[in-house]
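With one protein chain held back, the other chains of the complex are shown just where they sit.
Each chain carries a letter (A and B) given by its place in the written order, and its residues are counted from 1.
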Amino acid sequence: MSDIQLYLLEVDKDKQEAKNIAVQSGVKLRNRQLKLIDLITSLQEYINDKDDAAIRAKSVAYLADVLENVPSKVLSGQERRLLSDFILGRIEGDLEGIGHSARALIALEAQGKWDAETAKTVARTFVDYANPLKQFKLQTDRYATIQLFDILLSKYRTPLKELHDADPEFMAAFVALFEGEKDPRNLMLVFSILQVPMTEWDIHAHAQDLFDAVFNYFPVTFKPPPDDPYGITAQDLKDRLRDCIAATSDFAAFSIPALLDKLDSSSMNTKRDVLQAIQACVVGYTPNTINQYSVPLWDALKFEILNVQENDLAEASLQALALIAAKFAENEGRLNTFLGTIIKECNEHLEDAPTKQSQAAGLILHAVAGSAPTVADKIAKGVLPKLFTLHNSSESLAKRRGLLEIFNEIAKAYVGLTLAAPSTNIDTFQESAAEALQATLRAVQRAPKSEVSLRLTAVEGLAFLLAIPRLLTQDQTYQVVDAMTDVILHETIQGHGDIRPQSIQALGEMAHTCPAAIRDRAIPAFMAELPDAPDGNYAFSPVLEAFAQLSAEQQVFDTVVRRLKNKLGAAKHQNASASYQRALLLATLYAFTYGTPVRDEDGVIKSSYYTEYAEPLIRDLHEAASVTPNMQDTAEIVGRICNIILRPQGVHFQNTIHNQHMFWTAPTEGHADMAAPYLESIAPLSLYYYAALRPEVVEPTEILSLLKTLTSEATNEKSDGPRLHLILRHLSLLINKYINPKTLQPTLEAAGIKLDTLLSSPTATPTSTSLAFTTLKALLIQGRSPALTTTYLQALLALLSDPTASIAQRFPALLAEDDILIKENHCLVSGLYKQRTFNQTVPLLIAAVQQASSDPQIKQNHLIALSGILKWLPYSMLQPSLSALVPPLLQTLDLPAPDAKAPALTIFESVLMHEPSLVAEHTASLITRLLNSTTTTAATNTTPGQTSVTAANVASVRAKALQCLTLVPRQLKRETVVPYRRQVVKKLMFCLDDGKREVRAEAVRCRKAWLGLDEEEEDDD
Amino acid sequence: MPAITPLATFQPPCTARTWLSAPHPHLPIIATACSDRSARVYSLQTFQQQSVISGGHKRSIRSCAWKPNSVGESVLATGSFDASAGIWKRWEENAGRPKEVDFTSGLAGGGAADEEEEDDEWRFAVILDGHESEIKSLAFSPVAPLLATSSRDKSVWIWEELDDDNFETVAVLQDHEGDVKCVAWHPSEALLASGSYDDTIRLWREDLDDWACCSLLKGHKGTVWWVEFEGVGGVQRLGTEGISEEQKKLLAEREETGPRLLSCSEDRSIRIWRRIPKEKSTSASAQAGTPSIWKNRDFEEEWVEETRLPAVHDSAVYAVSWSKKTGRIVSAGSDGRIVVYEERLRSTAKAESNGDTVMSDGENGVSTGVEDRSLTEWVVVADIDNSHDVFEINHVCWAPRADKGRRYEGEEILVSTGDDGEVRAWTFDP
């Protein structure tokens, strides 16, 4: 049997098998076992079968399959020409298997480039005989053909263009060929095919046909099927279609009117597409073309902006206007006509400012002016004089504000332009600068303080004025800075009328745009304002806070911290109040923490800051603490300053520091008697200092002795208070950072920390328990001694079953945020420590809760411990175990323990948001408990199995409970919650009268959510 | 000292606003109109819910009324915001038998319970369509097979019950210029009163075979929320022992004019209206008069404001009820206050003793001339505040006491219905 016969047998049963046969034929051709001519002859009988179209089609398919699979070089150029003639010949007589014919041709083309003539013939044949493609019902038939044309138009543009040039009728037929295509995949190709003639050929005569051919598809409303193998999105289609519409100015006559017409559509999405298309056209068409339509365009776009429906639509319209202006930027005449209208109409809106439309006018002017300096200048010339005449002649402050808002928009445009091109000429804008300056200054300095919006607008304006380089003279700049400084230093309005925050921000921006002026004027003014030693009732904090914020600008950072240093020196010298000195220290700390200090090439904060600022402070502290006790507070601030500068420094620098400057570890000579109180005073400094050092800087021996001292101090400390807490933080630092895990146990022993004894005795003192928790925490975070850690953890859990031991409340401390044990302090922070702790505790706790149901006290211990752990774990970590966690967490909500409730509620909030299904089965008890958690008075709730009393809930718990309850109707299935609606809505009425405002606010939201349920209900019946 | 004391709250309460409660003409039960589209039937013996009638209306049930002197079968009419009125029936065998109510059911219990409660017994008989918008009130006539309904569409409809479950519209009265908030029938005549959003009260009668407005009562300065007629023979209650001649005359006159009309309003006032008896003398002019005049004179009635009750409410008064037994009046409204008043003959002695309580408020007091020559006075005998916590009271009425605690034959209790969805029973001690 010949291959073709075999193929015909297989093709309907087994496509793949059929392909193989074709491949085989290909191989035979190569091995010369089969001559091309014989293959063709073997086809004849089937490919010409008069009565069976299907057979004919399949035969072509066979041919195509063979050609697609025949190795290259097998067929000679002549044979290929022969074949293509053969195929094209067929098409003239018989369209069966048109798709396969196309495939065959594509295969041939792949074997060797066609000459111009072949390309033309191929194109012609299809255009003449296979026209229109929509006659072929099979998408694949059309697809192959369209692919073929895609190739033609990418590789053989010239010959096809020649076809078009030679024959005026060709284009019409060519367009007709693709008419009525519906398949998205095909359309993608059709669009890009048609785009070629649109952009490259002279199609003026056929503009309408071509345009209609694509615009028929506008707007694209295609929704891709969920399982679309080709992953074509509506956006893909929209983009290609848009490119077509914008392809040639010849379309303008049809596109612009059509688009503007569709812009009146009531569908927001259509409007979106239209506006994007318009933008594309403005970019694509010639300035001259756009010019012809600038008036209707302006009218339409303006309407979208003045009567905002959706902000993004207005935004898109503004962009379109900007693009038009940019298009005309180079052409004086066009620009004048276009801007003429805009300026005229915007000026009209100035009259009744401030209104919805005057606001819109501002937006328009900003958008347009921003497009190019030439445009901006015309806007400035056309609008500003009028604007300021109105401003100066108007007594209404509201109106002045409205006008200044518009001025700001224009100024903002210039800021943008000069930022992009600093050399931008600003002469025109400068003409109004003086007036603008006067108007804004006047508003800030003389308007009634109650005119907040006016003054704020002016402040914003001033910032803009300074942001435009070379706009103001030095004196003018000084005026502005002085005005700002004056507001910041001397306005003491509380509540409505207070514009200091915005002024401080503005001054910050000014520090960036003209640091010199800040150094020359603002900073001295601040310093003059701040006394060396304020008397009791002088409120220095506002001034200091404002001053410290200037440190955000690097160009003035050094000046700021230096002045603070000097002021502190003066304050000390004048024996200023402790609180004042403290504030100055805090200001310095703020600068180094949130400010922008100078950094070296590696991005590390300059080490010189340490010697310049930290060291002197330490020295002062050292002397002070040597004579007066209780300097902990100062010590902490100094410690933090020292820490923040020192910790990023390299080993070398730290070594030098550590070896040279340990003088402060003991009081100054002659005060040996002060030793104990001194050490207590500087303990915080010591903590933050060691936190800053890299481990390799400190000798183990030194660490060991430190450990010993601290441990004994800890064990001797009676009260479980701040002092102990500080010692413990220090201990946890040393254990985590400096102890080599290998020698961990011996070192701890040597230091006197015997964990097993600490943990085995339930009657441990608070101090020893704290010590145990601290050590364990340090080890947990470090994660280098898993075995030991686990043992201790288990011991800790065991204690929970002892009703007399009250350690459950301490569990939150285990994983609590800690500002000492962090990577920045070179501590060992295992990436997995939370996960580990979770694995080692949570499952056990859950189990324990289930068993403990007998003894409520023990149960409660475990519940509290559980929520203490969960409190610090990311939701993602809990996810796998949620279904097991939900029941115990529900019980937690019954506990009289707010600290335990809060984390539970937070988790329920996440569950409701991400996996509502998990709580669905508990809906009733969840709602009941959430409602109980919203009450201020102790409430008893009865639930199957148990009764429990919920203690009064603190505000934060009540609020969180309400947030959760708000999610219930939104996240759970309607039918599961609707039965509760009326009861919940009724109960929530009491929350509306909660004592705390934030809680009431949540209650309102929650009630709204539940009330919202029944509209749906209505819809049902 | 007379006092109003809490007796019970009917259980379980409704989870949404309740509008009105109507005592059954002879069984110890009440029916409550609820905004959750149901009507609940509670026992006056146990204060427990007996059954829930629901499923008939698409919106709030605003009002309900029992058909008087129905035999062997209870008939309840419900008027709803869905513009329709429903007629429900139930055989009376086990009427009054307290029904088990499931307390254990959790939060959703109310809802769940409703489903079960919606039992066999209550049959939905017929639905009366016709009004264009919300039905606000309805009432059965005690003397004729007539049902009146009123609506926001400004009209009052009168339906005649021909035979079982077959109601025919006999009149659509459209003289009011605003919502008709309430309707009430005269105890012994086919005379209907209606109060409206247009601040007026109208009286309607059949003129030949045509219903029409026979009197227009103006005076209220706000929506008239409730009207109700005095019981028959209210006069005797005042007693005739040792009273003056002119007082005798007054009583005689009362006999002639018949039951008076009580109304309350958004304007916070509670007024009593009295019919002016036709002068004999008119017959003379009647002969001369044209038929029309003659007819009108005979048909039209003159009603005047006889007096106002002491003004003790801070805001709108939504309901008043006139005890057929004792002639006492109870009022309630937006301010959550329940007040009981009593009419007394104005003897000089009394006048002094109660001088302070009587008409203390000048504005409301003696605005109408009638006041001076009235020989009786209304005094507040008891009141209670926050009777439904902070919620508004939509309705209050007198009902026979039927629980174990009943102290004497014919003791009456107060039943108040509030925005909190609760219906409460109160004892009153004279």
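Quick note on the criterion: a contact is a pair of C-beta atoms (placed from the backbone, for glycine too) under 8 Å apart; a residue touches a chain by one contact, two chains touch by 3 or more.
Convention: contacts and distances are computed from a predicted model.
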Missing subunit (named according to UniProt) among the choices "MIP18 family-like domain-containing protein", "Spermatogenesis associated 17", "Glucosidase II alpha subunit b" or "Trafficking protein particle complex subunit 12": "MIP18 family-like domain-containing protein"
From A:Arg124, A:Arg810 or A:Arg836, residue that would touch the chain that is not displayed: A:Arg810
Chain not shown: contacting residue from B:Glu206, B:Glu230, B:Glu377 or B:Asp420: B:Asp420
Listed residues A:Lys412, A:Arg640 or A:Lys859, member touching the removed chain: A:Arg640
Which of A:Arg562, A:Lys718, A:Arg974 or A:Arg1005 contacts the chain that the document leaves out: A:Arg1005
Per the touch definition above, residue among A:Thr233, A:Ser394, A:Gln445 or A:Thr593 touching the missing chain: A:Thr593
Missing-partner contacts on subunit A, residue numbers: 303, 306-309, 352, 354-357, 359, 398, 401, 451-453, 456-457, 494-496, 498, 541, 545, 548-549, 583, 586-587, 589-590, 593, 636-637, 640, 720-722, 725, 728-729, 766, 770, 773, 809-810, 812-813, 816, 819, 898-899, 902, 936, 952, 954-956, 989-990, 992-993, 995-997, 1000-1001, 1004-1005, 1007-1008, 1011-1012, 1015, 1018-1019
Residues of subunit B (touch criterion as defined above) contacting the omitted chain: 17, 35, 59-60, 62, 81, 133-134, 136, 152, 179, 181, 197, 223, 266, 314-315, 334-337, 385-386, 389-392, 419-420
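Simple rule for what comes next: only the chains that are shown with their structure count from here on.
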Where subunit A and subunit B are represented by their mean Cα positions, the distance between them in whole Å: 65
Residues of subunit A defined as touching subunit B within the complex: 924, 927-928, 979-980, 982-986, 1021
Of all residues in subunit B, those that touch subunit A in their complex: 15-16, 36, 58, 106-108, 110-112, 421
